[in-house]
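Entry: subunit A
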Amino acid sequence: MIILQKKYEYKNHYKQIKEQDFLKQNIRNGSILSISQWRKTKHIIQDQKIDVAVEFSSNDCSLSDHDEISKAAMIQINFETFKDGRPFTFAKMLRRKHNFKGELRAAGHILPDQFVFLIRCGFDSVEIKEEDKDIWLELLEIDEGLYYQP
Partner candidate 1 sequence: MVKKLQGETFLLSANELKSGKVVFFTLKGWSSSSVEAIKIKVDEINKYEEISAKDEKKCIIISPKFVELDEEGNIKTLRDKIRNSGITIKI
Partner candidate 2 sequence: MYKYSDTDKKIITSRVKQFENQVKRRLEGKLTEEEFKPLRLMNGLYLQLHAYMLRVAIPYGELSSKQLRKIAFIADKYDRGYGHFTTRQNIQFNWPKLLDVPEILRELSSVEMHAIQTSGNCIRNISSDHLAGLTLNEIEDPRPWCEIIRKWSTFHPEFSFLPRKFKIAVIGCTEDRAAMLVHDIGLRIVERKNQVGFEVFVGGGQGRTPIIAKRIRAFLPKKDILNYLEAILTTYNQEGRRDNIYKARIKILVKELGIEKFKSLVEENFSKLSNKELEIDDKNIEEIFGFFRLPPLKSNTNQIPFKKNQEYQNWIKQNVIPHKIQGYSIVQISLKAPKKPPGDATSNQMIALAEISEKFSFSEIRVTHEQNLVLPHVSNKELFNLWNRLKIENLATSNLGLITDTICCPGMDYCALATARSIPISQKISKHFDNYLQQKEIGDLKIKISGCINACGHHHVGNIGILGLDRKGQEFYQITLGGSAKEDATIGEIVGPSFSENNLIEAIEKILNTYKKHKRNKSEDFLTVFRRIGIKEFKKDLYDNFTKKV
């Protein structure tokens, strides 16, 4: 898997912590946490200035103001299916309501045809298979800049 940030390719620096290994001392720069793990540990993480990611499923994009999500370094949303449009609205909420300024990444079942939509809703990057890179870039080029909304 690779990370595409618009047309630039990156290696993934984030890693999940297995549930059985989830100990506070195992959290380090680049750890991916679930929202419940984040809720339990966010104060320590902030005290120690660790850059972690918080992960959501497209099925459960819910958040409250107490979550202080803007303090996370990265948020990853896993699409269970590309047909689920909730993450597009969730991305808008993260940017406009929760003031999240870090990297917002889409992963899971997403289509290259959705690339521009994702970017325009506030996503920065997508996690895709390396062999699919060309088609993602091709569709980015066909669609870029062609839309009516601000």
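To be clear about the criterion, contacts are C-beta pairs under 8 Å (C-beta built on N, C-alpha and C of every residue); 3 or more make two chains touch, one makes a residue touch a chain; residues count from 1.
Inclusion criterion for the candidates: all candidates are chains of the complex that A comes from, given by their letters.
This structure is a prediction, so every number in the text was calculated from the model and none was measured.
This complex places subunit A in touch with one candidate out of 1 or 2, and it is 2. The touching residues of subunit A, when paired with candidate 2 in their complex, are 61, 82-86, 88-90, 92, 96-97, 111, 113, 116-118, 120-121, 135, 138-139, 142-143, 146-150.
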